[in-house]
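Excluded from the complex is one protein chain; the other protein chains are retained at their positions.
When the chains are written out, they are named A and B in that same order, and each has its own residue count from 1.
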Amino acid sequence: MADHASVSSLREPLVTKPRTLAGITDDILGQMQRRPTARWWIAFSLAAALLLLGVGTVTYEILTGIGTWGLNRTVGWAFDITNFVFWVGIGHAGTLISAILFLFRQKWRTSINRSAEAMTLFAVMCAGVFPLIHMGRPWVGFFVFPYPNDRGPLWVNFRSPLLWDVFAISTYFTVSAVFWFVGLVPDLATVRDRLPPGLKRRIFAVLAMGWTGSARIWNRYETLYMLLAGLATPLVLSVHTIVSMDFATSVIPGWHTTIFPPYFVAGAVFSGFAMVLTLMIVARAVMGLDHLITQRHLENMAKIIIVTGGIVGLAYGTEFFIAWFSGSAYERFTFINRATGPFAWAYWIMVSCNVISPQLLWFKKLRTSTVALFVLSLVINVGMWFERFVIIVTSLHRDFLPSSWGTYAPTKIEVFTLLGSFGLFFTLFLLFVRALPVISIGEVKSVLGYARPKLAAPPAEPASSVLEVA
Amino acid sequence: MKTTTTSPPRWWRTLEERTDPQGVAARHADEFADELPLGELGTATSRRSFFKVMGLSATAAMAACQRAPRQKILPFTTKPDEVTPGLALWYATACGGCAAGCGLLVKTRDGRPIKIEGNPLHPVSGGAVCAVGQASVLGLYDADRARGPRVDGRPASWAQVDGAVAAGLSAAARDGRTIRVLAPWGLGPTEEKALDGFLAAQPTARVVRFDPMGQRDAIADAHEALTGARLVPEVRLDAAEVVVGVEADFLGTFLGPAALTRQWSVGRDPARTPMLRHIQIESTLSLTGASADTRIPLAPALQVAALARLLRGLDTASIDDLVAPVLGAVAAAPLPNELGARLDGVARELRAAGSAGVVLCGSDDPTAQLLAALANAALDNATTTAVLDRRMAARAGEMNPDALAAELAAGQVGALLILGANPALVDRRLAAALPAVPFSLSTSERLDETAALARVHAPQGHFLETWTDHRPRAGVEVMGQPCVAPLFDTRAQTASLLVWSGAPADDHAFLQARWRREVLPDAGDASWDAAVRNGVTGKTAAVDSPSLLRSPAAALALVARGRDVTPIGPGELQLVLHASVSLHDGTGATANNGWLRELPDPISKVSWSNVAALSPRQAAALGLNDGDVVEVRTAGGAVELPVLAQPGLPDQVVAIAVGHGRTRAGRIAAGHGADGWALAGGAGAPVRRAGLRATLRATGRRRELALTQTHASQEGRALVRQADLGELRRDPHAGNEVPRPATLPGGAPRRTLGLWPGHAYEGHRWGLAVDLNKCTGCAACVVSCSAENNIPIVGELEVQRRREMHWLRIDRYYGGEPDAPEVLHQPMMCQHCENAPCETVCPVLATVHSTEGLNQQVYNRCVGTRYCANNCPTKVRRFNWFDYDHGGDLGRMVLNPDVVVRSRGVMEKCSMCVQRIEEARALSRREGRDLADGDIATACQQSCPAQAITFGDANDPKSALQARRAEGRAYTILEEINVKPQVTYMTRIKNRGETEHG
Partner (left out) sequence: MPFLQASFDDEALLLRATHAVRRAGVEIADAYTPYAVHGLEEAMGLRRSRLTWVCFAAGLTGAACAMLFQVWSSAASWPLNVGGKPFASVPAFIPVTFELTVLSAALASAFFFFFRSRLYPGRPAAPPPQVTDDRFVLVVADSEAARRLLSTAGAVSLTRAEGAL
């Protein structure tokens, strides 16, 4: 109450234009009720086209064989697992924003967490595709589940990091989805009550689970939201930790690295925030929400990118130091080979995108320039994709026995599959902005009065006479 | 087996087939002859059509397959003769893969030969089989073999063939033209006898002996000039202390490589004193040179000079009346001083070895062979290491191909019968003259370059379909019984010769008669049965070597025929055409054999195609990189080939393997490599395999090489370890110190470090030991493994993509200087690590450890994440990128029913031949005893000519495996990552003599 009553001169409003509660509702729901703009249609058809391309290539690959990819006896993973780790990484910002920032009472999160969570779900869907299609026999992919079967029963290998992935990714997706939906319920009710009678209203009525806004339920709701946030926070850290163990627990020089868990988590947050930036900048431009998604939001995310980018840079350095310090000839060779070998180009793309480019954000001028942020966010995502590519391919292509050293080059099929995953991601996201409130109405309303003088004293005159209800 | 075709097949699909099997078979034959997608293979886009190719036309074959052989053939074992379903029958026979005639054991399942192994009873090969011998079983199911005789290009009946022959021969006699029979070296005694019969029936007939690589021809010429007998010495390296190979790839392609490798490996045992000292002088980097203690690269132009220098360094007092004039007559190019000094060193070593020394020369130049023969005479080794036995001499009055070419040019030849050989490919003079010969015939097993030019094609069957025999040395006879009825309408060469000389066509009766008369002590059935069952009889007889002629006249005449040896100028190149391990006869008789084509060359590691090999310095000077296509041109002609910079080559040499680029070998051979024979001589000129001047012209095009190994340096990693014999005598761990883990301060050896206690292995615990000192890299094990484990052939394009499927590969590393590199071979198969990294990471338990220490792969459980392969430190796991075709219904007949054929999307790898382990276990159970050491031999071990591989039970302290592991030379790779491989390697030992040091 106190913070609400008094106005701190240090704080800036989270919602820049003065708005009434109803105004907020209009701003956000307007997006859904208005007809889609031409720009939306263009974006959507592009995304859908990419998605179709992806579906086509994956079908071809599954019908013909993994041989349609550029892999060989030395390099058994390349684009497939690179894309997987990349998308999982993207999927980290959402939950991080909604959970961790929530726990830290970062109220500025309120206008971005909804779409960030949606982004998480879609990114994890994209990620989930790859472990499945990278299998030689995807049609028996269900072998990875420990179900009672007639083969013994033969269970699964709980020592395998790939199996940990199965559990980590599915848990992460489920919990994120629950978290997202719970956050949506009050807004779904708002939509329900706004809509004219009809099919759409009936659908939202079902989804809203009969939400009435009762204070008793709000009270319980707050607890649940807190719990989910508290659970999602260690979860989000665990997921990329486990993904990093795919490599860290192996014997291959360049993979067998104990700093991978923190290194990967930082990288994930790094790329995740870059992707949120990309989407937010587009969203506020296209949907005119810049009074809700303000310059300040962008700047805060930029700051987080500086920090995580720094951690990533530190990790790169540490790897090299340990490679030298370990005294292992294989380890040393692998890292020298990364920086100077056949894939040096990839390595230096990674370094310049992930370590050098974020340093530009130290300048407030760039940090506050939407264009600069947009470009940098793209650059960083390119860099993070290459980070995974470098880790996977350069470590594999020259390992212990020089006799089996080889090289790797992707085929069209692999490139199309990557494009297809972007198609899937953007198709889902564009549908989301049409179908659901992209900003958490309830939460924004709760911070509307934030850092604003309290309303004037209540009117003294008595209320209008009581209407009798039969 | 003509008689059988008239009887109805036991099994039939249609009534029509039952009543008229021949008609159906014939129609099928035609049908398939028409439908084949010829020439599709070479194009990079037709991977799938390649897979389809290996065996179309199955039904005809199946129909043929059902016929039982009429003669009595006996399994090697004492099991009952009739086939027990699920149990293999082993038949002893003789290898027809080359002239050596090694002893084979053929594993047949349900009447199908599926695997070839060595017959340990064979006194010469002693159980060794080379890669070609191993692969010959696939040749049996070659869809491109001739399916029946042809006359004037049209399918014909055998009656028509015999009619045409009779007519042709009488016409030749009428016109006063000569009859010539061109025969390869190494015909069996029975075939020779049939040939004698033919010669007797045709007075004007003479035999032309033909060796594609010209080696035996030249050797015979030389010995004829010195002794009067056309002889090829039988080399016995087990009795040798110093062997000097001059251009003689005797571990890879020369004479009987399998047997010679076996003998060589016996001598190479460092425990043996003296350990065999091996010096190689050669113009290419051959398999043999790679294994030599001392290797002296030498351009062909200097070959004669070098041999002369060697001869001068020997003690020739006793034969000076021959040596002096010959050395006087030989025009020898001047030798560089330090080379001369080294050669003198070699001579001193030979001299010291005396009759335990031997010079092997693989040149096709009679002069060179003459000098080599004199060197051996000087060493007086005719009864010890280079055995000359009068009884082994070829028949007198045989001609060599040059003489035949002259007759052909003069148009004197009225009938030319070519037995099996393919001379038109090699000698373009024959190719040009053959169409003009009134009557010509070929008996080769396929419609090859020669048969296509001949009027009559009377195809002989595969050696596994016919009765053959061999005489590897005087007194020893090898029986080659058929193991399956002919798949196609072919006729044994012996039978054909019998018919054409007016005798009954029963080659089996003929062979049996000869054996009962000449070979078997008592002509009783028992001894005959024993001979057939064991595949070999008789024992090594005392040597009856011919004495040297006292006059040098013949020798000088031979020298006069010699070649120009004017030294080539700087920048000039000399062509060297050489046979390769997979096509070791030189004409690519095995060119249509997928196993051999996919087998990478042991040295260059190029599979499927041949290359123009240059020394790295020369390649750099010409600005050529690996894969740049150049046009190689000689007086003979020109071919286009990709360049490969091959360490160890003399700078003046461009080396090309022959037998590639064949147009008529079949669909698997088509489109791979280029035909080096086009360069060999050309119209009118004699075939010359080494020394022709060659020029290179870059075409500006590039061609991806199908290399299975692209990095040649060990990067200082102690994978292959090597030491000198001297060091080893001082320290049994020589060369094997680093990085043997030191003991920890506590005193515990570091290798016991580990996070986990590990598992106990009671009962058996299987392991392998590979002696790198014996391994020559000959790759017989690779082919044996492919045959045993149904390993698919993926084709050149997939090999270029580094997706070959071999479970067992041979890593080849270079050390030292590019001019004279150390070549290190290391067979690399699944190491069956005790702490297997692959197992931990598999999410579905598709690869786990057995209680006997085997790393098992469970195909039907595998989902194909490839995580195991990524995490494999030795990268021995192989992934099924596609559904690989095993050659249609015909090719599939060679599959081993004891091993699963893997489907698309699963991982596979070496299983240590677990099916053999289980078979032996079942056998021992039935015999109510425990498995004994030696009961089990893995495919690679059984076939290893050098006996470098030992399989055994690590829990049995008396096992051969433990004995090897106890040696100081034993080590495992990658000890430092503590995966605890169960494959032990043994340090390679070099026996450097004075040539190296002095």
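Assume a residue touches a chain if its C-beta (ideal position, glycine included) is under 8 Å from a C-beta of that chain, and two chains touch if they have at least 3 such contacts.
Note that the coordinates shown come from a computational prediction; the quantities given were computed from them, not determined experimentally.
Interface note for the absent chain: among A:41, A:158, A:345 or A:362, the touching residue is A:158. Which of A:59, A:106 or A:174 touches the hidden chain is settled by the complete complex: it is A:174. Contact residues of subunit B toward the unshown chain are 754, 756-759, 834-840, 842, 845, 848-851, 980. Even with one chain removed from view, subunit A keeps its contact list with that chain: residues 1, 4, 20-22, 25, 146, 152-159, 163-164, 167-168, 171, 174-175, 178-179, 182, 185-186, 189-190, 192-194, 205-224, 227-228, 231-232, 234-235, 238, 242, 245, 441-443, 445-446, 449, 454-455, 458-460, 462-464, 466-469.
Everything that follows uses one rule, which is that only the chains that are shown with their structure count from here on.
Interface residues of subunit A facing subunit B in the complex, by the touch rule stated above, are 64-67, 70-74, 76-77, 131, 134-138, 140-141, 143-144, 151, 154-157, 159-163, 166, 246, 249-252, 328-330, 333, 396, 398-407.
Chain contact summary for the complex, subunit B toward subunit A: residues 709-717, 719, 798, 801-804, 809, 811-813, 826, 828, 837, 840-845, 861-867, 869-871, 873-875, 877-883, 903-907, 973-974, 976-977, 979.
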